[in-house]
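Sharing a structure below in structure tokens format, with a few things to ask.
With one protein chain removed, the remaining protein chains of the complex are shown where they sit.
Naming follows writing order (A, B and C), and every chain is counted from residue 1.
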Amino acid sequence: MAMMKSVPDARGRFGPFGGQYVPETLMPVLDSLTAAYREAKVDRTFHQEWMGLLKEYVGRPTALRQAFRLSEQLGFAVYLKREDLNHTGAHKINNTMGQVLLAKRMGKHRIIAETGAGQHGVATATAAALFGLHAEIYMGEEDVKRQALNVYRMKLMGAEVHTVHSGTRTLKDATNEAIRDWVTNVRDTFYVIGSVVGPHPYPMMVRDFQSIIGKEARRQFRQLTDGLPSHIVAPVGGGSNAMGIFYAFRNDPVSLVGIEAAGDGVDTGRHAATITKAERGILHGSLSYLLQDEDGQIQPAHSISAGLDYPGVGPEHAYFHDLGRARYESITDRQALLAFHQLAEWEGIIPALESAHAVAWVIQEREALQRLDAKVLINLSGRGDKDVDAVAAYEEGI
Amino acid sequence: MAMMKSVPDARGRFGPFGGQYVPETLMPVLDSLTAAYREAKVDRTFHQEWMGLLKEYVGRPTALRQAFRLSEQLGFAVYLKREDLNHTGAHKINNTMGQVLLAKRMGKHRIIAETGAGQHGVATATAAALFGLHAEIYMGEEDVKRQALNVYRMKLMGAEVHTVHSGTRTLKDATNEAIRDWVTNVRDTFYVIGSVVGPHPYPMMVRDFQSIIGKEARRQFRQLTDGLPSHIVAPVGGGSNAMGIFYAFRNDPVSLVGIEAAGDGVDTGRHAATITKAERGILHGSLSYLLQDEDGQIQPAHSISAGLDYPGVGPEHAYFHDLGRARYESITDRQALLAFHQLAEWEGIIPALESAHAVAWVIQEREALQRLDAKVLINLSGRGDKDVDAVAAYEEGI
Amino acid sequence: MTMTISEAFARARQENRAALIPYITAGYPSLEHLESLVKALEAGGADLIEIGVPFSDPLADGPILQQAATEALARGVKVQQIFDRVKDLAVSVPLIFLTYVNPIYRRGIDRFITDSRRSGVQGLIVPDWPWNEMREAQETAQSQGVAMIPLVAPTSTDAHLKDIRNAAGFVYTVSVTGVTGARSQLNHGVGPLVERIRQHVHIPIAVGFGISTPEQARETGRVADGVIVGSALVRVIRDNRDDPSGSAESFVRAFRDALETK
Partner (left out) sequence: MTMTISEAFARARQENRAALIPYITAGYPSLEHLESLVKALEAGGADLIEIGVPFSDPLADGPILQQAATEALARGVKVQQIFDRVKDLAVSVPLIFLTYVNPIYRRGIDRFITDSRRSGVQGLIVPDWPWNEMREAQETAQSQGVAMIPLVAPTSTDAHLKDIRNAAGFVYTVSVTGVTGARSQLNHGVGPLVERIRQHVHIPIAVGFGISTPEQARETGRVADGVIVGSALVRVIRDNRDDPSGSAESFVRAFRDALETK
């Protein structure tokens, strides 16, 4: 297996994907961010502070263990990487701790972020509180209603939550609004992006911060089994948890599988299976795949899982897809719900609905994976407590 | 400092406290439980399996770190032991993993438990699911209403939840009902008690399982500071998280401080400050301190924190109080709420309301602790996500 | 004069039948009913009478007796009032208290036993106070002539049966694993259990928990020296608020008749 090229290039390109498609007002700040990040990356102090926080505050390394009952049910070995055990309940905080540290280093006192399900908003509010910085979070009106718990958590930590009433009133529009804030307050404001999306250097930076997942997992897996997994499966919204676990394995003989949300079905128009559709486009600062119509108007995404409910995807995933280095599959709302229940009953773990998509795919593919005598590592990107109300409501609605 | 005597004695006594006050039907099963536990305790395989689960499934060791902003606000060093980072969100699972492993070892296929806030119920359901055992959880009608989320979590993991309509319809009555079930189904049923209460060997066994908290904390604290804390502060409901962190430090020159719930105030009759009142009595299998009237009728407890809302306390705490080895103080609903907010804003950690009691005491005592140049270690026994609704409702009600 | 416990069992044995031991909760439906109910039980043919001193957390009881205790306490019944009322009862059959350990512990173990003796109570049944935990109380009880009634369950070990060898009063045999409450089926394992007990102790053996029809009482009476009827009786009292004593009396009489025609 040839080593993969190091991406992105100096212009923030992953092959044809990526780039910096933002208003001119922001270009200088992207440059200084890139420079500051490059410096921080090789600065031992910065790295130690970040790693110290991950260990002593976030609770890393997160556990990795074989899911024995699930393995028995499926007839092959399944392992779980437990990002749900992080402080605040998902992988998102790996990244926000890194970005907020960088914000502090750059002397920015005001933090903004977009959020969909609220997990990234909570993780940002958390990091900001820890460093005594002021955070303002943009969240679509629909999501504010659906995720009242997370709104309250953000407020508890002193963050201001701005309800976004424009467009589809979900993550896409919250992101638009955050960018508008950034353009306006660019001089003193640090925009903490929540996934491997946005203009360069974000996709790279978020990947780097999240790649701690794969680094740990690779070491843990080898310790546990003396080998590597045959497959790594992770849900893909923007793609940060997936890239986070894939990255350390990119040069290993391991199948990388990203699972998108098929919602009601990829042919119904109500889904979020961006890579499955694979139509190139430019949104929120980078060129990647997008849900769009023939005029390039962005189409609303749909998923029961608020964290996957986004019409774009990180450019590095588009690149991995293009290269064939990773496969991208999709799972419907219904399948994800079933897996949500199954993991709870078999393993005593209530997964985030996002993560349930990955579990569902492994269940769906059981026969093929059995034949391969697979050793599957699933990235359990978050816990499902946040989803319990939505699941109950959905199931009563059926 | 003299070494403390090893307790309990063979009859399950911590000085005058403890014992086995249960129906004769249960006496033989307590004997065999005691024997099985004593065997397991010295069995390397058992210990390794339990420790393996704590590491690879529960996510231990949990983090310990100085809370820098809180320390700065208060003028002395405050450290947090992060039991909120455990799988399912509180220390309770340390114990349920141990007891359910023991149940498996004893060949019992049916697990029962009482629960108040639902944390122990969730932790029991989790452990049962992991081992494929059937769990039935008793929960008072009031608590079922107040803690709907946890009820749903238990059901998701395949547990049956029995709503208890008798008495005060809270934890005390759920415990009565669990004991009634146990008396009835004693031959195939393992009763997983959730705190350092109940008849011998439970107070000892739960203490032992929870003492992992203090063992880790002692090692971590020494690594971090080269010394010991001056004070260890923990909330006390039944007392399992407090005993869990105290135990490893019992022979050290460290002040141990247990914080009970003063509810509306210890003189209002609406509180749960059992040790503060220090009236001896016998309930749920052991002699300890109890909230009771002059006839020995148990008085309802009150606390905003469902996990502290219990009229009894573990016998070893009564013993520590009697000996003066630990101090027990109390904190009102209002103080706990304030601390709940303060920790969220200062440290980005939303504590369980139970744990907020410990934080509140440290804030209350800031002047005295400043003068002592204290190094305070707080046991953050759980996360506050479960309490967010209750807090919001309470604050709207004010 | 009131009979002693052993006299009461001896009389029944002479009549070639098991003794009948009905149970009522003091303060249920009200404390005022206590006297008339006790009289009614006596008139109906009780050989001994168990009086429950209500406790807030009766964890050995099923729903009927829980409910009775809860209602009695909600009405404000106090332990001292019960002692006072019981002292004034003029009954010829022995009275036994059934309560939980905390009301005894709280009053002071010695004081509770002494007050019991002073009120004419001859025995104490305390379901959450195992034999091994009450060693010290035994001495006071013995000196006061109050019997601490040992309990035996289907799960009991031989060691326990040996421990209670020198107990006074009678053995309270719990016929099933479980709590009190009327049951439609008898546990047929109770015969062998009673036989096992007889090999160790020589005081009378009464059986309780779940006996709810005269037919069940008759069957139990074939193996045991005494038959205890609790929940079924309290249910009758509950369901006949107009005339609790009258209905209790005829309920008990039916049991007595059944025991006589064994």
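Simple rule for what comes next: contacts are C-beta pairs under 8 Å (C-beta built on N, C-alpha and C of every residue); 3 or more make two chains touch, one makes a residue touch a chain.
The shown structure was predicted, so the numbers you read here are calculated from the model rather than taken from an experiment.
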For the chain that's been dropped from view, list the shown partners it touches. A
Residue of A:Ile298, A:Ala326, A:Ile349 or A:Val362 in touch with the missing chain, whole complex considered: A:Ile298
By the document's definition of touch, the residue of A:Arg110, A:Arg180 or A:Arg327 touching the omitted chain is A:Arg180
Touch criterion as defined above, residue of A:Arg65, A:Arg146, A:Lys172 or A:His317 at the omitted chain: A:Lys172
Contact with the hidden chain (one of A:Tyr21, A:Phe68 or A:Tyr394): A:Tyr21
Under the stated touch rule, tell me which residues of chain A contact the chain that is not displayed. 11, 19-29, 31, 166-167, 172-173, 176, 179-180, 183-187, 280-285, 287, 290, 292, 294-298
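Assume only the chains that are shown with their structure count from here on.
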Under the document's definition of touching, what chains do chain A and chain C have as common neighbours? B
Would you identify the chain whose C-alpha centroid lies closest to the centroid of all protein C-alpha atoms displayed? B
How many angstrom lie between the CA centroids of chain A and chain C, rounded to a whole number? 67
Distance from the mean Cα position of chain B to that of chain A, given in whole angstrom: 35
